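Left out: one protein chain. Kept in place: all the others.
Which chain is which? They are A, B and C, in the order written, and residues in each are numbered from 1.
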Amino acid sequence: MSDGKKSRGPRGVVTINAELCKGCGFCIEFCPSGVLAFSDTFNDKGYHTPQAVRPEACTGCDLCGAYCPDFAIFGMLKEKVVA
Amino acid sequence: MKADPKGVLTGAHFLDGDHACCEGALSAGCRFVAGYPITPSTEVVERIAARFPSVGGMFIQMEDEIASSIAIQGAVWGGAKAMTVTSGPGLSLMMEHVGLAAMLETPCVFVDVQRSGPSTGLPTMPAQGDMMQARWGSHGDYEIIALCPNSPQECYDLTIAAFNLAEEYRVPVMLMMDECVGHMTEKVIIPKAEDIEVTPRRYTTQKPGKYLPYQAGRSEIPLMVKAGDGYLFHVTGLTHDERGYPAMNAEAHDRCVRRLVEKIRNNARRIIRLEETDTADAEVVVVSYGITSRVAGKAIQMARADGLKVGHLRLITAWPFPEKRLRTLASHVKAFVLPELNFGQMFLELQRVIEGKSSCYPVPHAGGTVHEPEAIYQRILYAARHSRLKDKKEVAR
Amino acid sequence: MSATEIKFAGLGGQGVILAGIIIGRAASIYENKYATLTQSFGPEARGSACSAQVILSDEKILYPYVTRPEILMALSQEAFNKFLPETRDNAIVIIEEELVRPKGLKSGMKVFGIPATRLAEELGRKMILNIVMVGFFTAVTRLIDYEAVKEAVKASVPHGTEHMNLRAYERGYEYGQALL
Partner (left out) sequence: MSRVNPVNQYLRMDRMPHIWCSGCGLGTTVNCFIRAIENCGYPREQISIVSGIGCTGRVAGYLKLDSFHTTHGRPIPFATGLKLANPKLKVVVISGDGDLFAIGGNHFIHAARRNMDLTVVCVNNFTYGMTGGQLTPTTPIDAISSTSPYGNFEEPFNLPFLAESAGAVYVARWTTYHVKQAARSIREAIQKNGLSFVEIISPCPTLYGRRNKLGDGLAMMKAFKENSAIVNGADTREVGLDFKGKIVCGKFIDREKPSFLDMYHTTMAERFGPFYEPYEGVQ
């Protein structure tokens, strides 16, 4: 966090499984970094699903994953994803 | 498998049926009992409460019969052999969980020391009024096995048999005692542990991931697992597929329920136990079960002293009902007499099976005591006389 | 011996059920006869009168209840009054003679009385009057062997009280022998 170099890119990655999503909007509302917003498109069930509109702001805190009632989204630290 | 000697009180004892049932459970390897006091079954759980802690067993007095009847199922899925003990009104409360045990195929034993009903009825007096409740009390289609001891010795022996059948067929087994055999004291011989045959639980040998909880195979009876062994399995009281997952459609339901029914019906011949005396050339056969079989035995002695050809068929297994054997007997027997401490529960079953091929006479009794042997004797006489008249009519035709 | 029907009756607390159990156990376990014991349960068993019924037989016992006792052991007046009418005309009637006044006996009946409570008190515990009665029963009925009943007493009483109970048994037995 205090390392200025790291803050240039996103620390986290958010992954969305649109087909499990039921469009409740919890992740969008409670993301502390404002990463997410509803997309214009519908998934197969007719829900607007979230998309990462500010991916660079993602900290990988996974609060979206904790809130998601449909196990359709999760956040992860970037180094963990690579690993 | 032989019994674990730790629980086996080998020797000759003077025990009442309730206490003998407790010893039978211990011999069978039962190490978990959940119960709620109710006359006349309470002595079973009292002895269990005293005996179990010293042999590595666990007894818990639950808050009611509903809780007891499902706590035992939790215990079975945790690896125990388990039973609950009650009397008529308590059995009524347990009925939803008889259905659950049938659906989950939980091997467990329900002991019902029958008393007179309906409702609170005569708590301290005998009856056989729960026979249909035991068979049909839960909703939907399923099969159970029910055994009817007529002495403290049989309360011991058939409790072991009940556990063995439960394991063999993964089915709830009802031990249909009654106040009379429960409170009657007689000699009970408990064999040596090495002479007691105990059916072990049949666990899967498949690896986690491959195992499917309700994959039955040709035997129609799936193999079990228990919680904690790494199988991460799921079971549900809902209609389910082989994975144990809910399957909410008519086809899955037919497959699921059909197997629950057929695993018992197709094995009825192996499950059914009867005691027959002098049925080969009998004109009249008395069909009886439980305590009434002993009273009937006395009535039969009286009738034979009169020279009547009377046979006796005792249902040690009441459910499944011995349809084939009775139909065979009906080919030469003129009349059946069925005394029971109710107004005709198993009698309906007899009539259904005989289909009018022989005459059927009930000897109903509301319970509260056993029959007068004279009443059964008179019915045998009547049956013998009546069926002779019928023969003459047939000849005249 | 064909079937013999026996009624043990008295007040709650006198140990009549245990007396019946000892006789049944003696016959079935130590003499290899058949014995069936039933008791009357229910509200009346918690009040004053209580009873145990024992059938002894050389053959398997079918009907389990006693209907016409051939032997009545009565430890209280109420029990005596209640059960005398159903007792057979030629029955043996065994009574606690200080507690039961035998009225209304039928002519064929043989009555044997013993002050069992007093004898038990003399032995140190009033509670063991039932064992005194068992000894007396064994002597006067001669239905079951002395040693068989003795074994049954030992097996039926609480651990640690065997000695005292066997003295009670012997005291009752001697009292009965002396009457014969």
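One rule holds in what follows: a contact is a pair of C-beta atoms (placed from the backbone, for glycine too) under 8 Å apart; a residue touches a chain by one contact, two chains touch by 3 or more.
Not measured: the values here are computed from a predicted model.
The chain we do not see here touches A, B in the full complex. Only one of B:L9, B:M58, B:L274 or B:M302 touches the chain withheld from this view, namely B:M58.
Contact with the chain not shown here comes from a single listed residue; of B:C21, B:A80 or B:I221, that residue is B:A80. The missing chain, though absent from the display, is touched by one residue of B:V45, B:A71 or B:I196; that residue is B:A71. Among B:F32, B:Y214 or B:W319, only B:F32 touches the chain that is left out of the view. In the full complex, the hidden chain is touched by chain B at residues 31-32, 34, 53-54, 56-58, 60, 62-64, 66-68, 70-82, 96-97, 100, 226-238, 243, 245-246. In the full complex, chain A touches the omitted chain through residues 13, 15, 17, 19-20, 22-26, 29-30, 47, 63, 65-71, 73-74, 76, 81.
We adopt the following convention: only the chains that are shown with their structure count from here on.
Interchain contacts give a graph that is no line, ring or star and is not complete, per the touch definition above. Annotation: 36 Å between the Cα-based centres of chain B and chain C.
Distance from the chain A centre to the chain C centre is 87 Å, each centre being the mean of its Cα atoms.
The distance from the centre of chain A to the centre of chain B, each centre being the mean of the chain's C-alpha atoms, comes to 59 Å. The touching residues of chain B, when paired with chain C in their complex, are 12-14, 16, 39-40, 123-125, 179-180, 183-187, 291, 294-295, 297-298, 301, 369-370, 373.
Put simply, chain C touches chain B in their complex at residues 21, 24-25, 28-29, 34-39, 41-43, 45, 61-65.
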